[in-house]
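Heads up, one of the protein chains got dropped from this complex, but the rest are sitting where they should.
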Amino acid sequence: MKRAFAISAVFALGGCGGIQSAAGRDGMEGSLIGGLFEVFLWTTAAVYLFVLAYLAIALVRGRRHRREAAGLQGQPPPDADRKWRTGLIVFTGATALILAGLTIATWLTDRALAKAEQDSPVEIEVIGHQWWWEVRYDDPIPSRMVRTANELHLPVGRNARITLKSNDVIHSLWVPNLAGKQDLIPGRIADLVLHPERTGVFRAQCAEFCGLQHAKMALDVTVESEADFGRWKAAQLRPPPVPTGGGALAGYSLFQSRQCSSCHAIAGTPASGMVAPDLSHVASRRTIAAGTLPTTHANLAAWIDDPQAVKPGNNMPEVPLTEAELGAVTAYLETLK
Amino acid sequence: MKPEYDPDGYRRDGPDFTGEPLHAKLTETWRDGPGLLGWIRSVDHKSIGRRYLVTALVFLALGGVLAALMRLQLSGAEREIIGPDRYNQIFTMHGTTMMFLFAVPVMDAMAIYLVPLMIGTRNTAFPRLNAFSYWMYLAGGLLLWIAFVLNVGPDAGWFSYVPLAGPEFSPGKRIDVWAQMVTFTEVAALAVAVSLTATILKKRAPGMTLARMPLFVWSILVVSLMVIFSMPSVATASGLLLSDRLVGTQFYNSYEFGDSLLWQHLFWFFGHPEVYIIFLPAAGFVSEIVQAFTGRRTFGYTAIVLALIATGLLAFGLWVHHMFATGLPRLGYAFYTAASMAVSIPTGIQIFCWLATIWTGRPRFMVPLLWVVGFVVTFVIGGLSGVMLASVPIDLQVHDTYFVVAHFHYVLIGGAVFPLLGAITYWFPKFTGRMMSERLGKVGFWLSFLSFHATFFPMHIMGIEGMPRRIYTYPAGMGWETLNLISSLGAVVFATSVGIFVVNMLLSLRKGERAPDNPWNASGLEWATSSPPPPYNFAHLPIVQDHTPMWNDERPVAYGLRVEDREMLISTVIEAVPDVREPSPNPTAWPLIAAAASTVLFVASMFTPWAVVIGAVPVAAALIAWFWPKDMNHEGEPVIE
Amino acid sequence: MSDKPQFNIDLAPLPTHAFGHRALTWWGLVAFFLIEGTAFAVAIAAYFYLMNLDPAWPPPPFLPPELLAGTLFTVLLLLSELPNTLAKKAAESEDLPALRKLLVVMSLVGLALMIIRGFEFVSLNVLWYQNAYGSAVWLLLVLHTTHIATDWVDTLVLTALMHTKEGTKGRRFVDCAENATYWRFVWLVWLPMYALIYWLPRIA
Partner (left out) sequence: MSSRCPVSLLFLLPLTLVACHRETRDYESDALLSNDRPVAFGANAYHLAQGQRLYAWMNCAGCHAHGGGGMGPPLRDDEWRYGGSMEQMVATILDGRPHGMPAFRDKITEDQAWQLATFVRAMSGRARQDMLAGRADEPANVEPLTLDSRKPVRRVTPKQDDATEE
């Protein structure tokens, strides 16, 4: 009973079920599944009520039998249970019917989900790493291919086909507000079609245990208008300006000459490491370290200063930098809008 | 050379030899030796069952402590009580301990103790195999926990998915310990399964046809067969994992034509039946308790038996519903959805029958029956959320979230632990000769029932609100804090209530009121003998004429077994017609020695493959010594035909 | 029990040992057949699973195993069923002298088989760590070797046992009969292994 209330309460919230909620109805898949969930919820709730009622009456009747020393004892005569046998058959039949109904509902939803996978979608490739997301927007023209990390921008009302790969262990991409999850399995290629119906900012999180920092492997999802999406993509294609002076310039040369550049890449500079997230427009992202911290000056500095304190066990080493150097690198990264 | 035959050379129980003198003689023949040595050498199913039970409960406590630690860490956002490395070890240890070291062994324990009593025989078939099984189980459990204490605790989750659990991403020995612990517990479980199957099929009292077996015995028969068909799968899986990690085989390496999903198939082909291996014995408890406390034969005996068998079969057809998110062909999913839903039908049938029995009988609302009521109220929620999870699209949303955590705790605690606690209360007088306190029992029941729901119900909502499993921390502002806090508080109370149950056990053990042979006026043969039973269980083997022998007035018995040697009756499989008299082994330390040798082999093989070859020698030696025929106390009879 | 029981059935006349499904040993053995059979089935399933994933089986440049040793092993194993059947009969008819001779024969056969098995491992043309194919093939061969070894040791022990005065006990004959049954299981499961290890890589 209280189950029914509690969860339907969640559903009463409808779309506003938080930025990482399966109760959110911000994508077509999400809504379809949400609808199916409600069907299941109310059916099972009804079944549960029936069982509780059955139990309650059984207890009452039993108690009365006890008081009046009535009811059946020992080996009841075969005919004593006849109507119960009929009851059992009816009950079994009913159960089977309900389950059949739910199976069909499932199957219909599945069909609807499959249908959704048409028209010319945005082609995106998401590659799982311990513990961050690499995101690529494919384009026939290589120079128009966008490479980013830990953020996913989607145009509203249009399909996005996401090709899922893993670079190490099994991860699982889950944007609950938009759709169900899909595993990223090394040596295999899966895909997931999203059809966002509302603009907004959502949070995705790795949903398959992937090691030490499974808890801090989130993905920042932005659903925006086609126009905004276009603008964002254009901005991503523009290499960030090389600083002309000040701390930023110092930071730039430090970034290139020190360990940073052997793992990270920044478009339009010699830094071309592929081991770690692409930082070309890191300052334009809402979060750093795979959704661990909001992108602020202080957080950037703290993260570069001692990554292991922020996200213990992640693969970014603690690069020895002086206060000044740290400030410079941070300043440079902040220019990467 | 032909030993001389003297037809009157052997003393047998019978009309001329019964009562006290017989009791003395049989006790002398069947009792364990004195002292520690006697304890070690015991092959008595009661001793083995008892130590199995105690050990399993100890592991339950340990697993519970880990659960408490996790709830502590998750009680609020961004808590830093436990770091990621330790936390991952803790939830892995919790799952592994509860599944491999508590849930399955505790059911084995109850079966080893109760089945021979319920079917009216003096010991299990292959009792030394049971002794061996216990030592292997203990060794596996100790291996895992000692490793954990030494910071070598497995940290890849209780289902150790590769490649995370593989050689590259799990450095050190942590996963080897996990995999080897699986080997230990598989060997143990399989040994018990073999012993129980043979016991149930060949050692039933005269007249106890298959159609007259107690429902608990039926459930154990089904479960034993399920173990036999499912455990080899996980044993293979963990074997391949070990060889990948230790000698560089490529089974799970996708770059050398291996595949990580192979692991998931092998693991879940065992992992799903496992759930029913845990649940079916619990269903058996419920059937027995309901029958005893309503005073009428459980309604729908045949239906329940068929339901047990159906569950056992269907259980092997649904493992893929653990893999809906891996992107296997959609078409196949439909089948597994249907199968997963279908498996709830037999369970529904059983629940219908139990409630019908309560409805039509004269229920006495004592603690065991209360646990049954709590079981129905709780387990049905778990079953229904299971139906939701069977639906692919819904599963894709809530898979690997706290919704699933809630689901399987409703199923495993509500469906298996509640009946278990009821069963312990119910059979406690038979185990110990003393009753458990009814008052403390009621308090314990209500407290655990309520706190259980407070702890686990919120998890459904957490899951729907997007909280994934197995995260050691979560950011503030996700709307998860309140629910987690409620859950953590509930966990504290729940732990306390389980503590109350344990206290009740210990107190009652000391000064509970003395129990008569059949304190509940129950119907099963286990109540035909004294509480606790004598080493030989039955002075004369009872003869069974219907389902509820203890509710009849007359007590027909079979007699004529030798009393100076451990001799047992073998009867026919279906009709249980007396067929052969076979000797039963005397106490021996060889099972322990064999287990020790195997332990050395298994543990050493985590460090070098050669241990398998070299270690095989002492194992073989121990086994040969074990099976080398020992002389019976008296010269064996020659063949009669 | 306090109240006087009614003595209905006298068990004294029952025999103290019996063969086949009447004996407890037999049921234990059947259970182990099921367990090991399942293990073999799982291993075979894994073999096919990996085979279906691989572009080629064996993947080039690896060659299928050499046939000689494996085929020799198979032939000898099948022939060994002859003395094995005789041994089983001898055991069931409790003909001790014949049984003793046959057990010696079976022990020697086992030894020969173990030696040939050694050559099989070197004729596989692949090592277990080279790729999943190699791993799968080695898995099957090792799995079966453990069974052959187990039953060989078992036979040796029984041979020794039956040459002592224990051998006169009826129940020991049952043990020998069951051991012969186990041997049948061992060669029966080998046949699919032989096909999978030696022939499938040639056909597929």
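As written, the chain order gives the labels A, B and C, with residue 1 at the start of each chain.
Just so we're on the same page, a residue touches a chain if its C-beta (ideal position, glycine included) is under 8 Å from a C-beta of that chain, and two chains touch if they have at least 3 such contacts.
Computed from a prediction, not measured in an experiment: that's the story for all the values here.
*Asks:* Wait, the hidden chain, what does it touch out of the ones we have here?
*Replies:* Among the chains that are shown, those touched by the missing chain are A, B, C.
*Asks:* With respect to the chain omitted from the figure, which of B:Asp108, B:Glu186 or B:Asp244 is a touching residue?
*Replies:* B:Asp244
*Asks:* Please identify which residue in B:Leu210, B:Val573, B:Ala604 or B:Ala625 touches the non-displayed chain.
*Replies:* Within the whole complex, the residue contacting the unshown chain is B:Ala604.
*Asks:* Decide which residue listed in B:Leu142, B:Val377, B:Leu485 or B:Leu507 touches the omitted chain of the complex.
*Replies:* Of the listed residues, the one touching the omitted chain is B:Leu142.
*Asks:* Specify the residue from the set A:Gln75, A:Thr163 or A:Gln259 that touches the hidden chain.
*Replies:* A:Gln259
*Asks:* Write the list of chain A residues that the hidden chain touches.
*Replies:* Answer for chain A: residues 168, 186, 212, 257-259, 262-263, 275, 308-309, 312-315, 317-320 touch the chain left out.
*Asks:* At which residues does chain C meet the chain that is not included here?
*Replies:* 127, 129-131
*Asks:* Quickly run down the residues of chain B that touch the omitted chain.
*Replies:* Counting over the whole complex, chain B touches the hidden chain at residues 36, 39, 51, 54-55, 58, 85, 135, 138-139, 142-143, 146-147, 150-152, 163, 166-169, 171-174, 243-250, 253-256, 592, 595-596, 599-600, 603-604, 607-609.
Assume only the chains that are shown with their structure count from here on.
*Asks:* When contacts are scored as defined above, which chain pair ends up with more C-beta pairs, B-C or A-B?
*Replies:* By the number of C-beta pairs in contact, the winner is A-B.
*Asks:* Please work out the Cα centroid separation of chain A and chain C, and write it as a whole number of Å.
*Replies:* About 51 Å, centre to centre.
*Asks:* Using CA atom averages as chain centres, what separation in Å is found between chain B and chain C?
*Replies:* Distance between chain centres: 30 Å.
*Asks:* Averaged over CA atoms, how far is the centre of chain A from the centre of chain B? Could you give it in whole Å?
*Replies:* Comparing mean C-alpha positions, chain B is 37 Å from chain A.
*Asks:* If I count partner chains per residue in chain A, which residues reach a count of at least 2?
*Replies:* If we look for residues of chain A contacting two or more partner chains, we find none.
*Asks:* Could you please specify the touching residues of chain C with respect to chain B in the complex?
*Replies:* 1, 3, 5-18, 21-24, 27-28, 31-32, 34-36, 38-39, 42-43, 46, 49-50, 53-55, 59, 94, 128-136, 138-139, 153, 157, 161, 165-166, 168-172
*Asks:* Tell me, which parts of chain B touch chain C in their complex?
*Replies:* Those residues of chain B that touch chain C are 1-3, 12, 14-15, 18, 125-126, 190, 193-194, 197-198, 201-202, 206, 228-229, 231-233, 235-236, 240, 243, 247-251, 253, 256-259, 262, 265-266, 269, 517, 528-529, 539-541, 543, 554-561, 569-570, 573, 578-583, 620, 624, 627-629, 636-641.
*Asks:* State the interface residues of chain A toward chain B in the complex, per the touch definition above.
*Replies:* 2-3, 6-7, 10, 17-23, 29-30, 32-33, 36-37, 40-41, 44, 47-48, 51-52, 54-55, 57-59, 61-63, 65-66, 69-76, 80-81, 84-85, 87-88, 91-92, 95-96, 99, 102-103, 105-107, 109-110, 113-114, 130, 168-170, 172, 174, 176, 179-183, 185-188, 190, 203, 205-216, 312-313
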